[in-house]
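What you see is the complex with one protein chain gone and the rest in place.
All chains are identified by letter, namely A and B, in their written order; residue positions are counted from 1 within each chain.
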Amino acid sequence: MSIRDGGFIDELRSTENSRIGLYALLLAGIAFYLFPVETAVMTMFKTESAFARTLPFAPPGTDGFTLDALTTAWNTLRPGLVNSLLMAIPATIVSALLGSMTAYGLTTISWRGQVGVVVLIIAGIFIPYQAVLVPLAQFWFQVLPGLLNGFVNTVFGFITGGNWQYPSRNGYVQLLQLSITHAAYGIPICTLLFRSYYQSISDEMIEAARLDGASAFSIYRNIILPLSLPMFAVTLIYQFTQVYNDLLFALVLVNEPASQVATQRLAALTGGVVQSFNTTMAGAIVAALPTLLVYIMFGEQFAKGVAGE
Amino acid sequence: MAQLTLDEVTKTFQDDDGEIIAVDEVSVDIEDGEFLCVVGPSGCGKSTTLRMIAGLEDITRGEIRLDGQIINDQPPARRNVAMVFQSYALYPHMTVRENMAFGLEESTDMPDDEINERVEKACKDMGIFELIDRKPGELSGGQQQRVALGRAIVRDPEVFLMDEPLANLDAKLKAEMRTELQELQQDLDVTTVYVTHDQTEAMTMSDRIAILNDGVLQQCATPLECYHEPNNLFVAGFIGEPSMNFFPTTLEGSTLKGEWFEYELSDETVAAVEGTSDITLGIRPEDIEFVQSDVGPNVFDSTVHVVEPRGNENTAHLQFDESMDEQFIATVGGMKQLKAGQHVKVRFPENAIHLFDTSSGSAIRNRTLDEIETVESVV
Partner (left out) sequence: MREILSRLLATGGRLRSAVSRDESDGDQLATDGGATVKTTRGDSLRNSLPVEWELIESAPFWLPPVLLAGFFVYGAIAWNFLLSLTEYNGLGGAQYESFDLSMYSRMLSDGAFWQAAQNTVVLLVVFTVLCLALGLFVAILIDQQIRFENTFRTIYLLPMSLSFVVTATMWAWVYNARNGVLNQFFRVFNLEGAIVGLLRPAGVNAEVIQWLSWNTTALAAVIFALIWQFSGYAMVVFLAGLRAIPTEHYEAARVDGASTVRMYARVIIPQLRASAVSASVVLMVFALKAFDFIYALRGSQPGANMDILATMMYRVAFDSLQWAYGSAVAIVLFALALLVIGPYLYSEYRRGEL
């Protein structure tokens, strides 16, 4: 029986080469995945003339350096950042909590037929949001105001005199509506993340608690919830990123200019006629700052959320 | 010829605390066609040694030679060894046929129909021919094990390497496979290195046993040599189930003074242990005799604490003093009954005791083998 022949020296050499080649590829990967960000960061500090003169990748020289673009972008986007955070943080927390509870009721406590509910929820992760946009706009701008107007003016007519109107045009109300919307749409993915986590919690521990007489609520509060902290970290980080980064819902639900979120403002900035790349790049970086910082600090949690999906 | 030689083979790892020596200058000469078992407790370095032979670990110092050629730097693919892993490592997406053909396809230029022929023959030999187009997920543990074996056999290698292949089987299957493996190896006559922590497997299957502890080779000899003539305390205690009883004693004149008894030595023995004063006396459970009266030297009073009936034999845990926990073990034939609480007299015959140097652990004098008889065959 013959064994395929090959020089043993060649084998040795190719091992060395292959390591070098491997790292070369990996470094190329870094260049590939970072170049848009790197060029953006370089450009946002450049003056107009420096921008015209230098290569995109190159940093601004000492004479080409300016904070103007950054200042403009910051001033334009800061209100948006605030609105985004105002909207995203509550939505994320609510989603995560509701997701944890849902997963608990569908996983740790087991009952016949629950898989059906699970399937419905998981399918909810995958729906294209276009399929709910028009109803959403209808609901928040027409149906709900109509209902509430009718209700309030009838029941509390003696206070309002029949004149109360649901403040649809109020920027904060719109942000609240957006927040609630995100909270609702975040439930499926948060449930999925917690469900796979709860599936790995030992049944016997729960059964022991049962034998000790614990109620479902008590088990949740005293056992599951404390154990869930790592998963809360993952879910909060991941979901915050998703909610903050969203554009579509914000476009549909927030039309008061003062309440627009960061993504909307940036889209407006980029879509503007005058293309001053210094400013738009600065805008991109400013708008990205919260999620970028979150990612740099909690990248591992984010990756776990990504993998969980 | 597939003679495998390990020459002062050493493996060290770097750790935060310094250097860890996993395998310490192990030297063994394995003959062509020999079945060598490498045994030892967990962490003794036996798997590491096996993996160095396979080429899955680098050798820090020393040489491994196959038929006189140094193979230290050869990649696994080129060493012409076949390995059976503890978890079988069957490729789940391939059928049994494809699993077994894989090695031949990758390491030889054999034409497909020849490969197929070989695979089918090996399957028939292993008794798994009906399973040849199934995937590993559809097979039981025992069947998977046979496929793993078949995969190694089909390659007709120079050396078989086996890493605790029977560890995942239940007791009955294990016993069956032990015999089968032994027969297989004898039929194929391929040099085999077999790693296990189970000393029963080592005793029953191998031509020779290499015993490792903490990376150091303790003894490399035939099973019976290891059993009756252990090199040191470790080997004596490791081989044999239930294990040998050890009693620390001090030599005074011609008496070994232990905590519970005094043991009279004959002049011959005294001469053999000349110069050592701290001696550990060892005696195997089956060599302890139960006697009725103080006839002869070295008869001691003891109490039966617990009896473990095994059917073929009874294992008695005995105590010299009821108030202390120290026990020693004696076994008797299954037809002899003992009860807990009984007071008995036991005798340690001098020709059955092993004497070890307590500080170094090495054997000073092992039992005599005069009592060995051969069963005469009938024409």
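Assume contacts are C-beta pairs under 8 Å (C-beta built on N, C-alpha and C of every residue); 3 or more make two chains touch, one makes a residue touch a chain.
Note that the coordinates shown come from a computational prediction; the quantities given were computed from them, not determined experimentally.
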Option from A:Val132, A:Leu176 or A:Ala233 whose C-beta touches the chain left out: A:Val132
Contacting the left-out chain in the complete assembly, out of B:Pro75, B:Gly258 or B:Gly361: B:Pro75
Which residue of A:Asn83, A:Ser179 or A:Thr280 touches the chain not shown here: A:Thr280
Interface residues of subunit A (partner: the chain not displayed): 3-4, 18, 22-23, 25-26, 29-30, 32-37, 39-40, 43, 52, 55-57, 98-99, 101-102, 104-106, 109-115, 117-124, 126-139, 142, 181, 184-185, 187-188, 191, 203, 206-207, 210-211, 215-217, 220, 241, 244-248, 251-252, 262-263, 266-267, 269-271, 275, 277, 280-281, 283-285, 287-288, 291-292, 294-295, 299, 302-303, 306-307, 309
On subunit B, residues whose C-beta touches the chain left out of the figure: 54-56, 75-78, 81-83, 85, 87, 89, 91-94, 102-103, 106-108, 151, 155
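Definition applied: only the chains that are shown with their structure count from here on.
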For subunit A paired with subunit B, centre-to-centre distance based on mean C-alpha positions, whole Å: 59
